[in-house]
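Every protein chain except one is present and positioned as in the full complex.
As written, the chains take the letters A and B, and residue 1 is the first residue of each chain.
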Amino acid sequence: MAFSAPAEGDGVNTSPVVADEVKTTTCYMCACRCGIKVHLQDGKVRYIQGNRDHPVNKGVLCGKGSAGIMQHYSPARLRKPLKRVGERGSSEFVEIEWDEALEIATKWLSDIRKTDPKKLAFFTGRDQSQSLTGWWANQFGTPNYAAHGGFCSVNMATAGIYTIGGSFWEFGEPDWAHTKYFMMFGVAEDHDSNPIKIGLGKLKARGAKFVSVNPAQTGYSAIADEWIGLRPGTDGLFVLAIVHELLKAGQVDLDYAVKYTNAPWLVYQAPNHANDGLIARDEHNNPLCWDKITNSVTSALRADVTPALTGSFDVNGLKAVPAFQLMAERYSDASYAPEAVAERCGIPASTIKRIAAELAHVAFQETIELPIAWTDWAGRKHDKMIGRPVAMHAMRGISAHSNGFHTCRAIHLLQMLLGTIDVPGGFRYKPPFPRPTPPGPKPAGKNGIKPNEPLGGIPLGFVTGPEDLLLDADNNALRIDKAYTWEHPIASHGLMHMVIANAVKGDPYTIDTLFLYMANMAWNSSMNTRATIDMLTAKHDNGDYKIPHIIYADAYFSETVAYADLVLPDTTYLERWDCISLMDRPISDAEAASDAIRQPVVQPDRDVRPFQTVLLDLGARLMLPGMVNRILKPRYPGGYADYIVNHERATGVGPLAGWRGADGTQHGRGAPNPNQLEAYIANGCFWRGEIPHEAHYYKMANATYLKWAQGMGFLPKAEQIVMQIYCEPLQKFRNAARGHGAIQPPDKDRARIETYFDPLPIWYAPFDEAAVDTTEYPLHALTQRPMHHYHSWGSQNAWLRQITAQNKLFMHREAAAKQNIADDDWVWITSRAGRVKAQVKLVDGVNKNTVWTWNAIGKRKGAWALDPNSPEATRGFLLNHVISETLPDKRSNSDPITGQAAWFDVRVKVERAADHEQNGTDNNFGELHPPPGVHVGPAVLQYGSDFKQAAE
Amino acid sequence: MTSLPDKTDKKLGLVIDLDTCVGCQACVTNCKEWNTGGHMAPLTDLNAYAAEADGVWFNRVHTYEVTGSSACGASTSRTMHFPRSCLHCEKPDCVTVCPTGASYKRTSDGIVLVNEDLCIGCKLCSWACPYGAREFDVFEGVMKKCTLCVDRIYNENLPEEDRVPACVATCPTGARHFGDLGDPNSAVSKLVAERGGVDLMPEMGYAPTNKYLPPRPRKDTATSVPAKELTPVAATGFLGWVDKLLSR
Partner (left out) sequence: MHPAFSVIFFTTASGAGYGMLATLGFYAGHDALPQNVWFSITSMVVALGLVTAGLLSSTFHLGHPERAWRAFSQWRTSWLSREGVAALLAYIPACAFGLAWVFPALEWPARILGPLMIPFALGTLFTTAMIYRSLKTIHAWHNKWVVPCYLVLGPMTGAVFVLALSAGFGVTLKFLAAFSGALLAAGLVVKWLYWTFIDSTSAASTPATATGLSGTGPAVDVKSVEWPHTEANYVMKEMGFAVARKHAQKLRGIAIWLGFMVPAILIESSVMLPLPQLSFLAIPAAVLMAVGIVVERWLFFAQARHVVTLFYGAKSA
């Protein structure tokens, strides 16, 4: 209900015209992908508003999205293609025409494709069109493709998909409407920015208890009902101690474990045998269990069994016990007791016990029931849905540690034991999840990488055993980033953070062209930035660059632009078509599958082109099979919009699921619809296909859901998805390390595989921490996402940078007092890898052994069209300078299973800088000079005055 | 003009929930975006891309650490985010000190506004405001401030559901509420009553219209969830207890 305008008589115009046109599209100030309405006046953006109907943000916008105008009109926007003429890093470029730019790229790339396609490394950072870019790499024929997942949160994705067939990240969500107890581990902001905030608001309004486990008490933790400020890297201990308590007290949902997890599956216990630790299976490869009614071994997938959770049985002459028993025995051990872990976690045992008791109480005493009748996978009817209203969410506080894979699995284990996955009040899958654990396909590249031929499949996939690794006959890595090797066998997202180092070292081989898109590798997405910059400029004795060609597609003058040989300037997000596809990172919610588009709402005023269109153009010039038609003419002459509508990955399956079929009446599958984009625009640029009501929960076992998902093309078969308490693929690697099978790790990796490929969650000290003298480096150093900045992009935004133009180092008062450090002092942060100077801010709300700062606020002098004396460069700092990309044993600073970059393992000491150094940071990287066409923005900005004049 | 109305027909204002605000800055930038093209346009930014950037903003969010409050609970302190904008006071000196009549409080809805055409830029009103809610546009030489989105809340060019202040419409957590605080039956008045909404600096005697809902007590004690301590299962031990019939 709105108020009507009073007759105040003060001459204020209470009904000014806001826009002559309002267009919907999708925000891209971050990866949350909210729906927006762009108000345009005289062709300029007057205001950006959240789209109330949009499933992601329901009308709200975050701090970034609300500053979109300044992102769109940023002075750091690139203007025209650039060709390097000076040394790399000198920013000496000339502007060239698009034709020349594309010819150069075509020349370099066609030479590679003709000879050895893997000499192209195509890495795409914060890409939101991975289904296109991945396919492009496949058509090109290189396995060397990945986006940012490897340095982001592959631990969460992989642990999740191998355990529950879904994951945290933005691929699942708490049941905000029903949960009574919400535990959040290591989240500052996450990709689901607005959904999480909307959800927390709902929890607060309902008075549900919200517990935040996080060394820092900021943001979400600030409004938590309880803050558990544990020591970084110890969540696994904390969670498994809770598991210990629950097991001891019998507070476990056994019924759920039997129905929905592999708890009853029998596991061989036969030391030294090749099958030791593997799941016992019948001749159809079905897992086996012990049926207590028939007292026999039978398929665990049958509906009519009463499986044992304990006991020891003889299967094929080997001893086999239920996975549940292995799990229970392990965590019942006193070494997992709260008292045993309290000190390492920095959390009193009594708190751990209380949390365990609270979880048990809410899960089992405050059970909820929704009157939704449903049918399970076996055809059994249930008249209601039982919910255990405990929900959990976790992100990079867990994943960015080298023990993150196991810690994430530990959290999923806790959820499974409480019976809270995809039940009312619990954690919910968003379609296309759940998927099989793990789903197909396998990573491509194994069956040869041949000149002028596409790769056998999509470069990234899910391995299930040593036979899937991407190794040649001599155990050498097939991929430049060494993903899917013994060093990181389950690197499901690749290792973007290792590409530059490996290519420069020529280990496993050298490359010809590094093609980067949307990744600021010469600054904030690299560990040890200095070394990365040196590598980008490293030369052979003959003066040739070790990475001969670097092509970079960015929209703005980021630090990395200066290191490219060829720069392909992209549009801003308001100037292009885009596709937020279910084949990519979907924007679904727990009750619907959704996808969306971006439409150009303003026309570029510069000579820039949308990268996706450029990529298709390049593909056609290279004659990549999918990108040309039979007469070798471009298949998508209309660019990306053409592709979005007409591309089919399989018959009837294309980038967008909505309004398919020639007449636009089909959803999910259907022939291309020439008017599909119009249909999207008419609907606010998104499509939301609701899951049938009776399939809103228990998706992993809900017949209606499984059938619906199969129909949508999300699942190959409408079969139950069994969650994996016990993760068999890990054991396969372990057995190889023990000398079984044809493919075995080299000796140097055996012990490591043996140790870390434990099929049940384990905890170990993060590697970097274990590698240093912790008395010398007593503190953990972390970064957090500021809610109002997106990585490095925010600083070019005249509004966002005013909020945070300098990041300080937050430090506990007591820790500072010990070092005679006062508020606002400048300090040296020193790790084994280097040091950086920062200004401290003393606080109470942080774990006493931890310091932290806002991520990616510090900037290289001169970058982003900022004045070189801007605080971002003179007072802000980048913690990356003290994070090493390698461990002392020369391995990458990553999780041993997934290769996830372990950003948060670094240990530091903090000391007050000398008196004469109390004057700013030590940004001694040299100044970058803007390329042609880019100038520092105006001193006085009066955006909006035109609108006012027009209104008057 | 600068005499305060004895009474206003409505008391439109905001209610801000400090228990829910996560400090995301959405209200800050959305306010900026709306208003830089709105009634007080533009909200000039000086040194926008250089050192000492300094712009006009109507809404700013602070971060504090609070100890000793009943809301803190068992842990030592809590972090609190605190959005601050004009509180549209009932008895503000910012209006009465104004020598030109540029500052005024509307009789109809209680909104405190500045008429830029009358303002001489003497800054006295900003000295009189205890809440730092007045922002001088150095470049334009006039005082600016939160208008309570007077060009939105009645705007017939907008759909009815959008006729709320920009900061309220955008707040992702729903920590900001808008309504008539003069009407005891309005949703905002009820919320204030229910949650014990407070005035900032009541000792100033400005009678702010906007109210703040203080953080609720933390639930980090055993009693907040009535959970019994966990005790080991029967003498048979855990695995014995597990040994019951469970069907798939």
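In this section, a residue touches a chain if its C-beta (ideal position, glycine included) is under 8 Å from a C-beta of that chain, and two chains touch if they have at least 3 such contacts.
This one's a predicted model, so the numbers in the text were calculated from it and none came from an experiment.
Novice: Specify the residue from the set B:Val61, B:Cys149 or B:Val233 that touches the hidden chain.
Specialist: The one listed residue touching the chain not shown is B:Val61.
Novice: Sort through B:Tyr131, B:Tyr154, B:Phe178 or B:Trp241 and give me the one touching the missing partner chain.
Specialist: Residue touching the chain left out of view: B:Tyr131.
Novice: Determine which one of B:Cys24, B:Ala41, B:Cys86 or B:Cys119 touches the chain that has been left out.
Specialist: Answering carefully, the residue with contact to the hidden chain is B:Cys119.
Novice: Of B:Ala53, B:Cys86 or B:Leu181, which one is in contact with the hidden chain?
Specialist: Hidden-chain contact among the options goes to B:Ala53.
Novice: Touching the hidden chain in the full complex, which residues of chain B are there? Just list them.
Specialist: Counting over the whole complex, chain B touches the hidden chain at residues 1-3, 18, 28, 51-57, 60-72, 79-80, 82, 84, 93, 95-102, 118-124, 126-132, 134-138, 140-143, 198-205, 212, 214-215.
Novice: Write the list of chain A residues that the hidden chain touches.
Specialist: Residues touching the hidden chain, for chain A, are 802-806, 841, 843-845, 871.
Going forward, only the chains that are shown with their structure count from here on.
Novice: What residues of chain A sit close enough to touch chain B in their complex?
Specialist: Spelled out, the residues of chain A in touch with chain B are 1-8, 10-18, 41, 46-50, 52, 57, 59-69, 75, 181, 193-194, 197-198, 200-202, 204-205, 209, 217-223, 225-227, 229, 245-251, 254-255, 258-259, 264, 292, 300, 302-310, 324-325, 328-329, 332, 353-354, 356-358, 360-362, 365, 378, 787-788, 796, 798-803, 805, 843-845, 865-867, 869-871, 874, 936-945, 947-948.
Novice: For the complex, which residues does chain B have touching chain A?
Specialist: 9-10, 12, 17, 19-26, 28-30, 32-39, 41-51, 53-55, 57, 63, 65, 67, 73, 75-81, 104, 106-109, 113, 115, 139, 150-151, 153-158, 160-164, 169-175, 180, 215, 218-220, 222, 224-234, 238-239, 241-248
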